[in-house]
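Complex shown without one protein chain; remaining protein chains in place.
And now, chain A:
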Amino acid sequence: MTLTAKNICTVYIDQDVQDLPNIQPILDYFQDVPREVVDGPTAVFRRVAEAADPISAAKEILYLTKNKGAFVRKCPGTKEYTCCGYQILHIGTFCTMDCSYCVLQAYFHPPALQFFVNHEDLFAELDQVLESRNPEIRRIGTGEFTDSMIWEPWSGLSHRLVERFGRQDHAVLELKSKTVNIQGLDKLSHNRKTIMAWSVNTPEIIATQERNTAPLHARLAAAAKCESWGYPLAFHFDPMVIYPGCEEEYKKVVNLIFDHVSPENVAWISLGTFRFMPDLKAIIESRFEKSKIVYGEFITGLDNKMRYFKPLRIKLFQVMAAALKKRAPQVTAYFCMEDDEVWRKSFNRTPDLPPLLDQSAQRVCGIKSGS
């Protein structure tokens, strides 16, 4: 679901950003929505925290503010599991869609739909990062603390980002979404340095756990459209949920993907089963009463998150590895936060993951090898 004037009840504007040049077009777009200029986030956080359901309330309150910290940050992995070495471009926080398993519900205290409008700072930092040609920063994405595409059609940020990445050959930008907000991407000079990525799941999980998201067929149609515009693609099976019959259903999703797009345009496919901070369980139980996803066979992982019992993860991953090998053997598939045993038993290898993904980006997106 796009963040539009229809689903926002109040726009708060941090007084520090009210005079920025890009704020007026945003306010024009939200002209019929009540607005308030605030001195810092306290009033916004208080309004969210005082709501009966702060998480739902936060989805209707837009806070336009400044990112006072770093825009480019290392993805918070843990040493116990293999991390892909991703970099986050921090454009905003939270999401208008409502997925039961979403970690952002428990990650922010309280959650807030913040959009950082100090884009000149963002691009200055990005220029610096890209020009440094740091070999450890080859893959940068905006879809970690938010959905990359909900901020269309009013922010104009994706347009600027896509074209900025199109003017260099060191790194790729990944825009990850569960929406189909791709209208603005046509005819941009992307130079194949932007990967359009979708989180995918089985139709049953999308229907029961992912409120207000686009259905699978729509996501895949959007991916096919982006492919026709020359964009490289990626897919993220994350979180995979274990339920009776899930193996066949996930195999069908693999086949559906490659009924829509060609493997040679897919930079990578990630696999990750549902894992969660223990605090998220009570949130899911209270906000998604019909959801059964927390009643799987979970153990406390080495990173203190709840994870499916390892043999169950491996079993599902083996099925997926076989399905991907059969349908798209050339596509790089990887695990998000798994250990060597899972890699070995599912893919028969234990890779050095960041270089493996960098090589995929070189092959599919044409970034230059080395630094």
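Note that in this section a residue touches a chain if its C-beta (ideal position, glycine included) is under 8 Å from a C-beta of that chain, and two chains touch if they have at least 3 such contacts; residues count from 1.
FYI, contacts and distances are computed from a predicted model.
Engineer: The complex has one chain missing from view, so what does its UniProt entry call it, picking from "ParB-like nuclease domain-containing protein", "Transcriptional activator protein CzcR", "RNA polymerase sigma-70 factor, ECF subfamily" or "Peptide/nickel transport system permease protein"?
Structural biologist: Options "ParB-like nuclease domain-containing protein", "Transcriptional activator protein CzcR", "RNA polymerase sigma-70 factor, ECF subfamily" or "Peptide/nickel transport system permease protein" considered; the missing chain's recorded name is "ParB-like nuclease domain-containing protein".
Engineer: Just name the one of A:137, A:218 or A:312 that touches the chain not displayed here.
Structural biologist: Of the listed residues, the one touching the omitted chain is A:312.
Engineer: Please pick, from A:9, A:302 or A:322, the residue that touches the omitted chain in the full complex.
Structural biologist: Looking across A:9, A:302 or A:322, the contact with the absent chain belongs to A:302.
Engineer: Considering the whole complex rather than only what is displayed, give the residues of chain A touching the chain that is not shown.
Structural biologist: 80, 292, 294-295, 297, 299-302, 307, 309-312, 339-341
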